[in-house]
Structures are given as C-alpha cells and as structure tokens.
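Report on one structure; see the data block that follows.
Some chains have been omitted; the remaining ones sit where they do in the full complex.
Letters A and B name the chains as they come in the text, with residue numbers starting at 1 for each one.
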Amino acid sequence: MPLPLTAVLEGLLFVAERPLTVREMAQITGRPARDVAAALAELKAASRERGILLQEQDGAFLLVSHPDAAPYVRALLGVHRREKLSRPALETLAVVAYYQPATRAEIERVRGVNSDHTLAVLLNRELIAAGERRPTPGRPIEYRTTFEFLKHFGLGSLEDLPERERFLAALTGAEAERDESA
Amino acid sequence: MGSPLPSVRLAIFQGPLDVLLRLIQEQKLDITELSLVAVTRQFLAHAQGMGTDDGPLLAAFLRVAAQLMHLKSRALLHEPPEPEEEAAGLLEDQLRGYERFRQLMTTVAAWQDERGASYQRTAPTPLPEFAPPALVGYAPADLVGALAAVLEEKEDDLPTVARRTVHIETYLERIDALLAGRGRTGFREVIEPAQSLEEIVVAFLAVLEFLRLGKAAVRQDALYADIRILPADAARAANSSDSASAAPPVGVAPAVHAAPATDQGHARDAFARAPLEGG
C-alpha cells in the first residue's frame, strides 16, 4: 500500500531545510499542483491539534513546532546547548573549521557520510553559519564557523587552529582520493 | 548428512571414522600416531566391497579425511596453539549452518534493497529570543582529534588494510560462478585467488560440499592431475551417453588407487613436507 500524498508531503516537509513551494513538491512527487495543494490543506487542518504545525510563508510551506509547545522546546534546546557535541557533530565542525568556506557536498565527500543532520545541529548551536551561495552548478550554500565558535574553543582567530597547513593538505588530498574512488 | 561412515581397525583405535575424528579433535587420541594411509586403505576396501559409485559416502569420507590431514599436518609442523585451534570445528559448523544462514541473509540483503531509509530533520530551529548558555569545556585539540579520526577512517576503508579472512561461502560462490560460466571448472582454477594453505583447504571443503549436496561431480584422471569439476546434471548426462568410455566413475578419485604403497614412516614424512612446499 503506497503512502498517501499527505503523508509523503509531511515526510518531505519534515526533512526540508527550507520552506517548499507547491511547485517544488509537485515536481518531486510527480503529482499535479492541484492535488498537492489539496493535500497540504488537509495536512494543515490535521496539524492544528498536533505538536507540528504546517505554516505558509510567502507561498511556501514549512513545518514548525506548535507555538504552545515553545516553553518546552526552549527548555530542550537549552539542554542541548549545554551538552557535549556528538562525535559526528565534532567531526563536521572540524571539517568546516579547517576547510571553510565548505559546502555540504564537500563536507560529505571528506566524511564519507550524510551530514545534513549534524549541520543542522551546528547551525542550531550557532557554531557555524550559512553564508553566500557559491556561483557553481546547484548554487550550494557555503558554511563558515562563527564568532561563537572562536569563543567556545578559545581561539583568537582561525589562524590559531592547530596544524592548519598539515590538515588542509590532508583534507584536499582526502577529497581527491574520494573523487577517484567514486 | 549422507551415508554412515564405515568402521576402521587401527593400532590406536577401532570404530566408526567420525568417532575417530571427534576423539582426535578432543585430543583424546594422538594424531601423530595415526596412519592416514591405513585409514584410507581400509575405507577403500569398504567402498569397493559395496560398489564405488556412492558419491555422498565418498564425500563424507573425504571431508573427514581432509580434516584429519589438516590436523595431522599441523601437529607435525608444531604450529603454536592459536585460537584457530577450533578451525576444523568452525568449518564444520559453517558447512552445516551455511544453507540456513544463506537463506536468511538473502532476506536481509533484499531488504536492504527494498526498504527505504528514514531521515532526521535537516533544518535548524531558530528561536531568536533564546540566550545561548555557554558550551562546556572545548579545546582546539578536540577538533584535531576529530579530524584525525575522519582521515584515519579513510585508511581503514582501504582494502589493503583488511585482514584476509577465508570464507567458505566465497568459494561456494566462486565454484557456482565458474560452473555457471563455462559449465565446468577445475580445482586449480578454483584456487587461483588463494593466498594460503588454509584457503586451499577451505576451497577443497567447498568442493566437497558441492559433492555432498549432489550439485557437482568430480574427476581426476591421474595422480596429481587437476580435479575436474562438473555440474551434477551434466556429469550424469555425460555418463549415460558415454558409458562405453574408459572414464572412471564419477565421484571417485583414482589418485587414491594409484597412491604409492609406502609404509607409515614415509607417509608421515610426506605429510610433514607437503604443506611446507605448498605454502
């Protein structure tokens, strides 16, 4: 039994890193825009009593946590911020720090695993920030470390990163190798 | 698992062959005192007495004989005792559990292909009014450690780092592929990728497994000649249409008949040296 369109759209919006337009969702699901719009209306009505709300912003849709849950959400994010970074998060942060500006594809090429979620974690903690879009195909977003990052690691500037030259050489080497083996 | 093995009468033991193997594996008998030639002769006498075309019986015997040979060669070579001590038993387990495990693994493999993965969120959750409390205790060294780990993992992925493990499944699949490709193969071709004596033993056990399952037949036309391996159905067809030929019956290795009549002492030397030359 295939997943109903409302559920497919909910799954898409759940993982999306930015608001999605009806057109984009129609394209990805291969369904007419009319059906997508109807399914979104259904999802919106259903989400009113849930902890995840469907919001519309300038013709694009995104899922957000229910405003009434905000105090709890804030408490949880506070808990998260006081936690140590997970190993994948620290790895991702290290790659961004030495390689910056780094795109998601570059990070994943070095780490060899999908890094979407860990990027979100680092963005949440304001240790990295999304910058310009690179003027290459797909116009990927470039990530850089923030001032917060320097503060938390007790660094005066990025030049104080230990063994910078060596790691940069190793990273570009690693990337080349991955390219070959891909 | 096939026909019951016959009994043997030896200086150190009288009784069924599989019991002999077990006693030796449990070190209740000293393998260096065992004459493999005597065991083989008595088995052949038994086999000839009841007709030589009992493939499963021969396969069962070869399996026991191969393990005895393996154990004896190791005893004579004074290998240090390793965890590998259990190798013979493990191989036996592998053979027994293999069919069952393989079926189940097919389920899991297909399942990897068919099932979709789940994904976590990728969007950050901005809460502008939120004042970030300080993170605890990070140092630049943490970054260095994490990065070193990423770069090291890459090396782990390199095949050269992988320890070569000998898996009987590899050889079962290899023989299957070779037979499917050209309809026939030989033991020398089967062991082309082998890098150790142990691997050749595993390959040999894989051939025996094919024989035991009735999926293949083997022939060896002369002592030390290559062992030819044919799919069972092809071998049967060849036999019925070609019954006038002088080819020995399928499943029998004439090399055993042609084995030079040596006394025990010589046989022992031969077993001691062969692995050194081969390995």
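Note that in this section a residue touches a chain if its C-beta (ideal position, glycine included) is under 8 Å from a C-beta of that chain, and two chains touch if they have at least 3 such contacts.
Because the structure is predicted, anything quoted here is derived from the model rather than measured.
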Chain composition of the complete assembly in this structure file: A x2, B x1
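One rule holds in what follows: only the chains that are shown with their structure count from here on.
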Chain A and chain B, separation of their C-alpha mean positions in angstrom: 49
Residue ranges of chain B touching chain A (in the complex, touch as defined): 119-125, 127, 130, 132-136, 138-144, 146-147, 149-151, 153-154, 157
Residues of chain A touching chain B in the complex: 14-18, 62, 65, 70, 73-74, 77-78, 81-82, 84-85, 87, 90-91, 93-95, 97-98, 110-112, 116-117, 119-120, 123-126, 148, 152-155, 160-163, 167, 170-171, 174, 177-178
